[in-house]
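Structure in structure tokens, see below.
With one protein chain held back, the other chains of the complex are shown just where they sit.
Order as written gives the chain letters A, B and C; numbering starts at 1 within each chain.
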Amino acid sequence: MTEAAAPSTPGRAIRSPALASHFHDLRQQHAAADLGLWIFLATEILFFGGLFAAYLVYAVLYPDGFLDAAAETEIVIGTINTALLLTSGLTAALAVKAAGAGMRRSVTMLIAVTIGLGLVFLGAKGYEYWLDLDHHLYPTSPEFPLAAPPAKLFWSLYWTMTGLHAIHILVGLGTWGIILFQTVRRSFSLTDNSRIRIAGLYWGFVDLMWLFIWPLLYLMGRAT
Amino acid sequence: MSDIPYRDVDVDGEKPGGRLMEESYLGERFSIWSWLTTTDHKRIGILYLISTTLFFFIGGAAATMIRLELFTPAGDLLTDDGYNKVFTLHGVVMVWFFLVPVIPSVLGNFLVPLMIGAKDLAFPRLNLLSWYLNILGGTFAVWAMLSGGVDTGWTFYTPYSTAFANTHVSLTAIGVFISGFSTIATGVNMIVTVHTMRPPGMGWFRMPLFVWAIYATSLIMLLSTPVLAMVLTLLVTERLLGLGIFDPNRGGDPILFQHLFWFYSHPAVYIMILPGMGVVTEVITCFSRRRVFGYAAMVYALLAIAVIGFFVWGHHMFTSGQSMYASLTFSFLSFIVAVPSAIKVFNWIATMYRGQITFEASMLYAMGFVGLFTMGGLTGLFLASVPVDLHLHDTYFVVAHFHYIMVGGMVSAFFAGLHFWWPKITGRLYPETAAQIAALLMFFGFNLTFFPQYILGNIGMPRRYHAYPDAFQVWHVLSSAGAVILAAAYLMPLGYLVWSLIWGKRAPSNPWRASGLEWQTGSPPPKHNFLANPKIEGSVYDYHPAQQPRREPSDD
Amino acid sequence: MGEVELVLPAATSAAVSTDGKLVGLLVISGLITLLVASLLGLFAVRFRRGSKAGRSRLPNWFSRELETVWTLATVGLFVAIFAWAASQDFALAVPPARSMEIHVVGKQWMWKAEHPGGQREINELHVPAGETIELVLNSQDVIHSFYVPAFRLKQDVVPGHTTRMRFHTEKTGTYRLFCAEYCGTQHSAMIGRVVVMAKEDYADWLTRQPEGDDLEEDGKKLFVSKGCAGCHYGSSQVRAPRLAGVYGSKVPLSDGRVVTADDDYVRDSILQPKRDVVAGFAPIMPSFAGALTEGELVSLTAYIRSLAVTETAR
């Protein structure tokens, strides 16, 4: 990627206050930021991958136990949440696009909608947790309703997967919140700064993980 | 001992950097606060040097207690619990707070931008954050130790760690988890820097092998550490929240923990050794005055180790009840991953062939590295073959094997690098004779400590034993005696290096007349690394006859 | 005391062949180490700065060829060692015609063994020489590892799994037994000895053991005392499958699968009765997990196994 460092960039970019002193030009700086985040996302894939590996092993060891246990999850809430996340994925992608075009009003609105959808997601998740606890679907609950031991494995994975995903949503919402604040304050250049693109990438990843968590936890064991 | 060449000779066209102390990264606006908030990769390298040294001596103190306890067969110095906590502390601190960060974060941080001719790493603030995370993680681990310790061994095997240990397992695991973020931050920084920050002229195959080594290491860090993070998360949720997925009472499989754990921890061994290989390549080429033998082969070997290293983790599990077919596959792949390591050893030796070899302390360390790494690597073959491993697994043979790699290899390489770049880092020359004595003492002490452990393993002494049968005592006494020498040898550099900071001679910008870009700037370098763009010309390791007097002018 | 030990006795056939591999590897790696060390030493002396040795430049093709040669040589050598070592695995994997089963339970911090005749011992294991013996290993708590250096064998004992360790004893003697997998506070006290005795001595030893009921007898008593007989016996009220002749047969399950009733199946049916319910029966049996010890389970299984033998053609 030496090309990125080639000294053939227009002077406009070099003068930008968004350019850090150790970079040659904005193109190099943006390439570094994007690559950095993609690499980070690769590590995130492997982070969740450890959990998916555990799921795979136990689903192969105890296929019936897992089908039975998965039938107890709240599929309606899960599916609504899928729709919410996909919609927020759309608004986030559009926000990135708008930022590239310097459309500040549009960026502000799209980020606000993204945050709103994320908050609704968390709200639904919270309600779902409340229902789960009400049904004693917590592995240490003395009244855990499912008899086969592997059901507790499934529900441990359920809480861990959705919990870690929710933490990622929280981090994403925090990031969006700060960026929204900065956008409204006009404290950074939409086009020269890569933070909206970075946040958009991260949010896309959070979407992506849910796309796999959703079938594994909610769509399992529904066939009649 | 040997005459030290080129001490007072500087490169042609000396850059103005080294002359003015106030321009250097060290002297500029000195205050504690300016150091704690610095984003300069060189200063962060120094911060890491201080913290890893601290952790090294904490881990070393634990090692000393282990060796003292094992002096006699009966468990007399420590209680059994105490002993278990001490070896756990030794493992946790040495692995995660010394070996993993030491070369990438100290030397890598300091040198990678200098070596490729960049002003800084791509993400300077992330770099600083990584140090704070490392310190925070280490604080958790040390806090766990001070508030009663942890006794699971650094491997945290379930179900002992989840359901039976009453010690501070979660606290320690959280500490290691946090340090994992630090590792990932460093890895991201290094990879992005190498990809995007090289100036024109610094092509991929123009990079010094140290940079390649850090690049390969970073790949492993990034691809393995997240799985460790997950397995520790699962461990902690099982302990604290009852979300057990390794619990046999629920049909959980403790072997799954081992799979996930070793998916990280075997590649982590290469995180610990690859940077050492990079350092040794720089040192051997410099003091042999030779271009490295087989540059391309060295690069491919590094990358091959990084990739194949992920396919061999099951050789830690031959006795666990893992399927025989899986064991044989892992065994085969483990033999294959030894090939690129062997290639590197041959290349280092071939680099010395027809060289102009001098024996500065770094060269002594580097030669020690080649020998000890060879022994550590070859004994790895014993453990890679299934029937022999059934006997030697979890014995002192394993302990000796990985200490040959980690201590004989990695620690030697770190000292080689520390001495080699000390003049660049501090602007001071260290006393050569003292350093040479320390290097030899370390080599001797190391072998006396760990060679008897091969024999102990072979006669059946299991790991992590607090008391042992009398028949093993002779070898334990030898080992403990070696440890005393080793401890003294480790204290020596602490003394003379600190001494050199105050009384050492000022270093010229290129005391070794080495070829890397880092030697084209002042010692210590100025804040922004280079006052003028460094000259990237010729090939890497261009140890040219014109730069040095040689007897045969026909050479090269 | 304090004698120097350098060579381990080889008490099993595996030990003899492992020793072969070990010595072979020692010779190979010794030679390579010697080669590396002497080249390092030789070059360091011969090409020290200012020495008279010739230093003309090597042609490029030479270094390429050399690189290829040693790469291929290393690959060849390592693959050969692998194949040689792996051949032993394949040999060990073939189950012997007949073997003597001894149940061993590892728990913090002791080894408990139970012989086929019901004789029990703790931290000791007596076995006859010249026999193929299969240890059936279970753990009651954490992972342990059954390690007899003189056998050159160790096998982890993992809770949740039944692991097996098979060996053919060759040499009589008393050998050390260790727990090789770290298991907690008194890990280093989880040691004992394995005594390999001549067959006659072993038979003699067995008779001298205190009155241990044999496994089947033990199991029969448990079958009554733990309440199994209440349902699984002919006159009982609750509908539950009879167990005579079940062992070793194919059992149709309520979900359509057919399984073979072996040790693991019996064990699981006791501990997790709802998992594999026999066709035609309601899943009403309670789990006995926690109500039975590992030893009691072994006895119960042995009793159920014996029912198969008595009922079918003997």
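Just so it is clear, a contact is a pair of C-beta atoms (placed from the backbone, for glycine too) under 8 Å apart; a residue touches a chain by one contact, two chains touch by 3 or more.
By our rule, contacts and distances are computed from a predicted model.
Per the UniProt record, the absent chain's protein name among "NADH-quinone oxidoreductase subunit J", "Amino acid/amide ABC transporter membrane protein 1, HAAT family", "Peptide/nickel transport system substrate-binding protein" or "Cytochrome c oxidase subunit 4" is "Cytochrome c oxidase subunit 4".
From the options B:W96, B:Y270 or B:W313, the residue with contact to the unseen chain in the full assembly is B:W313. In the complete complex, the hidden chain is touched by one of B:G175, B:P248, B:G427 or B:G516, namely B:P248. Although one chain is not shown, part of subunit A still touches it, namely residues 1, 12, 16-17, 31, 34-35, 38-39, 41-46, 49-50, 52-53, 56-57, 60-65, 67, 79, 82-83, 86-87, 89-90, 92-94, 96-98, 100-106, 109-110, 149-150, 186-192, 197, 200-201, 204-205, 207-208, 211-212, 214-216, 219-224. Touching residues on subunit B toward the chain that is not drawn are 195, 219, 223, 227, 248-249, 251, 253, 255-256, 259-260, 263, 310-311, 313-314, 317, 322-326, 329-330.
By our rule, only the chains that are shown with their structure count from here on.
Each of B-C and A-B has its own count of C-beta contacts, and the greater count is at B-C.
Taking each chain's centre as the mean of its C-alpha atoms, subunit A lies 46 Å from subunit C. Averaging C-alpha coordinates per chain places the centre of subunit A 35 Å away from that of subunit B. Those residues of subunit B in touch with two or more other chains are numbered 249, 251-253. Those residues of subunit A whose C-beta lies close enough to touch subunit C in the complex are 64-65, 147-149. Interface of subunit A with subunit B (complex): residues 1-2, 4-7, 20-24, 28, 31-32, 35-36, 39-40, 42-51, 53-54, 57-58, 61-62, 65, 138-140, 149-150, 152-153, 156-157, 159-160, 164.
On the subunit B side of its complex with subunit C, the touching residues are 2-3, 5, 75, 80-81, 84, 151-153, 155, 157, 159-160, 163-165, 248-249, 251-255, 288-289, 293-294, 297, 319-321, 324, 327-328, 331-332, 335-336, 338-339, 342-343, 345-347, 349-350, 352-359, 367, 370-371, 374-375, 378-379, 381-382, 384-388, 390-391, 393-395, 455, 458-460, 462-474, 550-552, 554-556.
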